[in-house]
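Yeah, one chain of the complex is gone here, protein chain that is, but the others are all in their spots.
Then we have chain A:
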Amino acid sequence: MKILVGIKRVVDYAVKVRVSKGTVDLANVKQSMNPFCEIAVEEAVRLKESKNASEVVALSIGPKQCTETIRTALAMGCDRGIHIQTDLRTDYMDLQPFAIAQLFQKIVEKEKSDLVLLGKQGIDSDCGQTGPMLAGMMGWPQVTFAAKVEVKDGGLLVERETDSGTETIQVKSLPAVVTCDLRLNEPRYATLPNIMKAKKKPVETLKAEEMGVDLVPHNQVLEILEPPPRKEGIMVENVDSLIDKLRNEAQVI
């Protein structure tokens, strides 16, 4: 089984972003691998370690700093990397899921991947669309929000997060697209010997503009606003006045 795993470089989860000039300010902001993509990488590497996968290829789309993100994936255990380089913003401002899914499609066709593992969504734009769109374009089965992945009878048995619990889905045969949710696994940290070894693993660089995909966004972001600051709370005297306020002022009970 050949696995393609998508890794997106996003603003680090711990950063408090600032909005300026109608968009999220990316200057001097720490960026790192999207946490859900880290989970996808971990799952891919585990499938390789359990001898279910023969090769794991990591694909990232974005600016030249994406090579750092790819090196992290290689240090975690991916075999080689592909970098589709572009200076377009990948947080929905410029490059959007429809174009990204098409870029993925080109690579999947070239690499003859059997399984595409993606994060369930990027934490910058929170779209969650790339996986489903890619599956649609390829005509492949898909399972989103995976919480457990098991290789079974030439296909996959996937436990899937839902609003009310989990459901178990049998993917009868590969190829398929699976997007990974938070509980699937706990990603490993890259060990130092593996960081050094990752330096020697091959990374292929392609140009997004030369892939034969229309990169122009179909939707336009009009405005980005910071969430309004939370209003100061009040102290109530006792339970009775709390109930009174909830009933009459807030009108929630």
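Methods note: contacts are C-beta pairs under 8 Å (C-beta built on N, C-alpha and C of every residue); 3 or more make two chains touch, one makes a residue touch a chain; residues count from 1.
Methods note: contacts and distances are computed from a predicted model.
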| item | value |
| --- | --- |
| Listed names "Isovaleryl-CoA dehydrogenase", "Transport protein particle complex subunit", "RSH4A-like protein" or "Actin cytoskeleton organization protein", with the criterion being the UniProt name of the chain not displayed | "Isovaleryl-CoA dehydrogenase" |
| Option touching the unshown chain, where A:Asp87, A:Asp126, A:Asp153 or A:Glu167 are the choices | A:Asp126 |
| Selected from A:Arg80, A:Lys106, A:Lys148 or A:Arg183 as touching the chain missing from the view | A:Arg183 |
| In chain A, positions touching the absent partner | 12-16, 18, 28-30, 32, 35, 67-68, 71-72, 75, 77, 120, 123, 126, 145, 147, 161-163, 165, 181-183, 186, 188-196, 199 |
